[in-house]
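Omission of a single protein chain aside, the complex is shown with its protein chains in their original locations.
When the chains are written out, they are named A and B in that same order, and each has its own residue count from 1.
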Amino acid sequence: MGKQISLRQSIILGLLGLTSFVGLWHGLAVSGMIPSVFLPSPIEVYDRFTTLLERRFAGATLPGHLAASFQRFAYGFLLAALIGIPLGLLMGWYQILDEIVSPLFDALRFIAPIAWVPFAALWFGTGIGGPIMIIFAGAFPPCVINAYRGAKFVDPRLIEAANMLGTPSHRVIREILLPASVPSIVSGLRVSAGLGWQSLVGAELIVASAGVGYMMVQGQANVSTTTVMAGMVAIGLVGLALDSALRLAERIIQRRRGLEN
Amino acid sequence: MGVIEFKSVDKIFGPRATGFRALEDINLEIRDREFVAIVGPSGCGKTTCLRMVAGFEDATAGVVSVDGTPIKRPGPDRAVVFQQFALFPWKSVYDNIDLGLRNLNVSRSERETRIAAILDLMNLTQYAKHFPHQLSGGMQQRVAIARAYVLDPDVLLMDEPFGALDAQTRVVMQEELVRLARKNPRTVLFITHAVEEAVYLADRVAIMTRAPGRIKEVLDIASIRNAENWDSYEKIEDVMDLESFVHLRTHIWRSLREEKAAQHV
Partner (left out) sequence: MKKYESVYITLGGMKVQRKVSIGLATIFIVCMIWFALTTGFGIVPSGRFPSPSETWSALIHVSGRGYGGGDLSMHVYNSLRLVVMGFLFAIATGVPLGLLMGWSRKAEAFINPIFLIIRPIPPLAWIPLAILWLGLGDSAKIMVIWFSAFVPSVINTYAGVRNIDRPVLEAAYMLGMPKVRFVAEVLIPGASPMIFTGLRLSLQASWTTLVAAELVGAFYGLGRVLNVAQQDLYPGMILVGMIAVAILGWGTTRVLGMVETWALRWNTAALAAKG
């Protein structure tokens, strides 16, 4: 590997990187080379962000839009987990179910979640139902796949050990197979949350009457670049918080199982 | 020429005052075309000695030099055979051996002759087109040795090269290395924790103490080997039965055990 550097050096370089990024952006914005309608400076975006915290735009304040988005996300994500995890586990345990569902699942997997938008709107409307379906479409596959992997690839020696101890099969499922697949399921949930959040944004850009994505589309229509960028910041922050929470859960479970590398 | 010299070498990992003292005052000269093995308890810094000659690590104090020139960076004049083989998995056996020669800008025709010769010598000819992972551990290490030997280096550095092999393969490889080393002698620095291996292969064996590693004792094997004519025996087990061999081995064992005892393990 390239030369090692000290922690101090890496912090300095990191700050330098951030400053040059923000500085370049700011410089370009204030230089007037690009009209500030299209490239507002970081300060303007920050101002707009704080304004939106209190003032309504496109029907609600930024926290209001975020709450609407998050509610949809939570429903879609929970639905995906509640259906996807049991399905994946059953597919891992029962080969016949695997053989029946896998071809369908593989065929559907190539449809980008966002391509479900027209049917989602047709079936569930553009209020809350449609977006939930899109989030579901994004979050469902990783739940299934990871639960399936967790169930399928349990160390056979564990099952042999359980059999050797004369464990009845319902207890093998509850006390061996299920706990063994937990780390994989949690990793799946993290991926799933990321894809679900991204699908939500897509859905709201196309079909919705509230939510951060809707706010951004309205911002775009009104040529308010600051609103669009403030929306991006808000989406990024919530996505980051979600990911960090699930990453923490993942790490705690891995540590408890001694799976850390 | 290939004279390796350690002159009052210290190595500390981390900050000078608080870091881990791996080596302390190492003094050792390896003569041209001499085969020296370093044995010592695990973690004593023997591999660090080799890595300094290879140019992967700097000495904290003192000088490591080859032919009087202090070592700055790795280079094909000091070929290394690694314990984990370290073959390029995406290159065939032939291309693995070829790479070092290409870096030295050897002409194509000469490369072909030299590779053909080394493949033949190491019994690898029929595997030239194989990828490393298609070969057994013993075969892979043969490729790694071929990759080093083909460069015709002044100095050959071997870091527990047989450590990852099973016992039978190991014996075969040791016999082959003896044949190779006697036929085409190089300056070799050989790191191992297997005492028999050191006695069987080396001209001199250096015994190291536990960390911070120091050189405790250097035994001359070559004079005994020549006096008793070990090389006339074809099989390693015949040599190992000789009284002179047993004596040397037991001596080194005792010496290492003192180190173990001091470690409270």
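We adopt the following convention: a contact is a pair of C-beta atoms (placed from the backbone, for glycine too) under 8 Å apart; a residue touches a chain by one contact, two chains touch by 3 or more.
In this text, all values refer to a predicted model and were calculated from it rather than measured experimentally.
A.B. asks: Identify the residue among A:G92, A:P113 or A:G150 that touches the chain left out of the display.
C.D. replies: Missing-chain contact among the listed residues: A:P113.
A.B. asks: With the missing chain put back, one of B:G43, B:G62 or B:G75 would touch it. Which one?
C.D. replies: B:G75
A.B. asks: Pick from A:A68, A:V201 or A:L246: which residue touches the chain that isn't shown?
C.D. replies: Checking the options A:A68, A:V201 or A:L246, the one contacting the hidden chain is A:V201.
A.B. asks: In the full complex, which bits of chain B touch the chain not displayed? Write them out.
C.D. replies: These residues of chain B touch the chain that is not shown: 54-56, 73-76, 78-80, 82-91, 99-100, 102-104, 131, 133-134, 147, 151.
A.B. asks: Considering the entire assembly, which residues of chain A contact the chain that has been omitted?
C.D. replies: Looking at chain A, the ones touching the missing chain are residues 1-5, 9-11, 13-18, 21, 38, 95-96, 99-104, 107-108, 110-119, 121-123, 194, 197-199, 201-202, 205-206, 213, 216-217, 219-220, 223, 225, 228-229, 231-233, 235-237, 239-240, 243.
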